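Below: the structure, in structure tokens.
As you look at this complex, bear in mind that one protein chain is not there, while each of the others sits in place.
The block that comes next holds subunit A.
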Amino acid sequence: MSSELRYTANTQLEHLHARYTGTGHADLTKFEWVTHQHRDSLASIIGHPPLLSYLAIADGEAIGRLKFEMTERMLQPCGPPPRKDDD
């Protein structure tokens, strides 16, 4: 929260952003966007059993293992955030 919504005057919109994690806004950085994308995709894979089985078969792992690794990967799907140049 917070910094990414610094310019949002509209508190109602701010509330909605807080409520719906993953919603984008004008000041979204590339890293934030791609991280959201990956988390959404991983959550979707976990939530669709056929897709999860498909990937587990390709990888030769148990479905339970793949589900666990995917959930783990949601913590940081795209590596650490880039360093801020100024501030």
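The rule is simple: a contact is a pair of C-beta atoms (placed from the backbone, for glycine too) under 8 Å apart; a residue touches a chain by one contact, two chains touch by 3 or more; residues count from 1.
FYI, contacts and distances are computed from a predicted model.
Entry comment: the absent subunit's protein name, as recorded by UniProt, is "Pre-mRNA-splicing factor RSE1", drawn from "ALA-interacting subunit", "Pre-mRNA-splicing factor RSE1", "Protein YIPF" or "TATA box-binding protein-like 1". Of the residues in subunit A, those that touch the hidden partner chain are 1, 18, 20-22, 32, 35, 39-40, 42-44, 46-51, 53-54, 56-65, 68, 71-72, 74-76, 79-84.
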